[in-house]
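Note that one protein chain of the assembly has been removed; the remaining protein chains are unaltered in position.
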Amino acid sequence: MSAATVFGLCSAAAAGLGLYGLIVNPEPLRKIIAFNLLGSGIFIIFGVVARRGAAAALGADPVPQALVITGMVVAFSATALAVALVLRLFQGAGSTTLDADAPASAGTDPTDA
Amino acid sequence: MKFMLDIVTVTAISAGAFFFLAGTVGLLRFPDTLTRLHALTKADNLGLGLVVLGLLPQAGSLRGGFKLICVWLLVLLAGATVSQLIARAALANEANGQRGRPRTRARQDGSPT
Amino acid sequence: MTIAAALETVLAALILAIAIWTIAARETFAAVAGFVVYGLLLALVWVRLEAVDVALTEAAIGGGLSGVLLLGAAARLRATETRAVMERPDKILRLGAAILSATVAAGLAAGVLLLTDPAPTLASAAATNAAATGLGNPVTNVLMAFRATDTLLEKVVLLLALVGVWSLASDRLWGGFPGPRHQADPLGALAFLARLLPPVGIVVGIYILWAGANHPGGAFQAGAILAAMWLLVMMAGLTDVPPVSSRRLRLVLIAGPGVFLVVGLGGLCFGTAFLAYPVASAKPLILGIEAAMTLTIAVTLGLLVAGAPERRDGQ
Partner (left out) sequence: MPEFMTAVLGFILAMLALGLIRVLRGPADADRMMATQLIGTAGIASLLLLGTVTGVPATIDVALTLALLATFASIAFIKKGSASAPESTEGG
């Protein structure tokens, strides 16, 4: 079993774990981390494809690599936006709970005052 | 000559590996946070230094060797500074008893492993 | 089983263990710590997969910036953890999620196993056309020339994300300073590091950018390093974040995509197509775009981590 295959299987499992955490974890921040886990698993699978596409004295196919780099940039910006949203929710509602009928504690948003 | 260099490499890298072992054992076995810091600040940085020393003969180019040394210096600088900051944070937390939970609770605090 | 194969198995097992921990950990902070280590190990995997460019990106993002972002958020949200534990979904949902995730993972694994090896590749095409740009790094070629539109739009996405983060500020604070003001301790160890490290970091960042032409590296990796250095100086309290209303700041933010667009339109007017570089001046053009891009990326990433405006004044 080649190196690419080992890492490919590992990343498939990581992606599955990420999906599970994304669904099950109640805390938004944990969901964000799980989402990153899921994404990184998919990225590694891209890397496996790139590695198997090695040709013309290149260690790996550059096109998937470029796609992964672009993907990482977008994933990071999405993460930053999500984190900012969660923090704002915390400011406004005093909690980060996502279920609608949960009693929200007193808001700490300066704009309310 | 080549042989001598290889001897240097093998000895230095083995010594480096030993210090990594020492650092990890310290991190695991030392009783409390501040003593564990010794493992972080001393053993590991020395281990990395020895590994770098061992890799220098194999570096090939002068630039490669220079970069190797830069890596070590950066880790030394960062490791020393950060460990001191971590020590301060640990002390502060012990003081107002936030996260510095007594050692006896370490196991409940534990992990799926 | 060769020693190298054993090594890869160990690495894969490690990554799986950390992934499980990141999901299963009780405290968010512990999960974030695990995630930082996860990013570090991924860099090793990328090197093993001969994708050093990606490894650089992973080291800069996964190892550095994501950690700062998530740790800061975890620290602020610590108060809400106890409440959230009570909202843990019931058994049925957990079981369903487990089944779904297992199916997805199995599908991906099957994809990995069944994929033709060697896979269909564009490597040879990229290699044969490398002469058109004069750059030796195939990944940079793909990013900046062959699929330049993707890269341009990716930078726009970065900007859009930043606009989204800014727009979360309450009306009263609009145009204010992002994030909390960090108190400076001029004699502290952190201030010492923040004075010593950035010069080195700037040199390394420029080196990574320059090396990106012919060796692994490039604008984004360099920008991420510069952003980290800027954040270090800000976290040490030696300088403050500029207010988001600052015009100079906004000019820097659009500099990279702006240059990119101008070059692209130039290709449309004088060349054959949008973003078609004249072969003679392809390399200087690309390097120019990358230089402008690095600056923009550094500032954008720094501000993305800094977060939404939270203060009206500099205090």
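The first chain written gets the first letter, and so on, giving A, B and C; residue counts start at 1 in each chain.
Keep in mind that, in the parts below, a contact is a pair of C-beta atoms (placed from the backbone, for glycine too) under 8 Å apart; a residue touches a chain by one contact, two chains touch by 3 or more.
What you see is a predicted model, and the numbers here were worked out from it, not measured in a lab.
Enquirer: From the list C:I23, C:I225, C:V244 or C:L275, which touches the chain that is not on show?
Expert: If we include the chain that is not displayed, C:I225 is the one touching it.
Enquirer: Out of C:V104, C:V165 or C:V204, point to the residue that touches the absent chain in the complete complex.
Expert: Among C:V104, C:V165 or C:V204, only C:V204 touches the chain that is not shown.
Enquirer: Give me the chain B residues in contact with the hidden chain, please.
Expert: Chain B touches the missing chain through residues 6, 9-10, 13-14, 16-17, 20-21, 23-24, 27-28, 33, 36-37, 39-40, 44-45, 47-48, 51-52, 55, 58, 60-61, 64, 67-68, 70-71, 74-75, 78-79, 81-83, 85-90, 92-93, 99-103, 105-107, 109-111, 113.
Enquirer: Which chain C residues touch the hidden chain?
Expert: Touching the missing chain: residues 3-4, 6-7, 10-11, 14, 17-18, 21, 25, 29-30, 32-34, 36-37, 40-41, 43-44, 47-48, 50, 52, 55-56, 59-60, 63-65, 67-68, 71-72, 75-76, 180-183, 190, 193, 197, 200-201, 204, 207-208, 211, 215-217, 221, 225, 228-229, 231-232, 235, 310-311.
Rule of thumb we're sticking to: only the chains that are shown with their structure count from here on.
Enquirer: How would one label the connectivity among the chains shown: line, ring, star, complete, or other?
Expert: line
Enquirer: If we define chain centres by averaging CA atoms, which chain lands farthest from chain A? Would you check?
Expert: So the farthest one, by centre of C-alpha atoms, is B.
Enquirer: So what's the Cα centroid distance for chain A and chain C, whole Å?
Expert: From the centre of chain A to the centre of chain C is 12 Å.
Enquirer: Chain C touches which residues of chain A in the complex?
Expert: 1-21, 23-27, 29-30, 32-34, 36-37, 40-45, 47-63, 65-70, 72-74, 76-81, 83-88, 90, 95-99, 102, 109-111
Enquirer: Please name which positions on chain C make contact with chain B in the complex.
Expert: Per the stated touch rule, the residues are 17, 20-21, 24-26, 189-190, 192-193, 196-197, 200.
Enquirer: Which chain C residues qualify as touching chain A in the complex?
Expert: These residues of chain C touch chain A: 4-5, 8-9, 11-13, 15-16, 19-20, 22-23, 28, 31-32, 35, 38-39, 42, 45-46, 48-51, 53-54, 57-58, 61-62, 65-66, 69-70, 73-74, 76-77, 80-81, 83-85, 87-89, 93-94, 97-98, 100-102, 104-106, 108-109, 111-113, 115-124, 126-128, 138-139, 141-143, 146-147, 150-151, 154, 157-158, 160-162, 164-165, 168, 170-173, 218, 220, 301, 304-305, 307-308.
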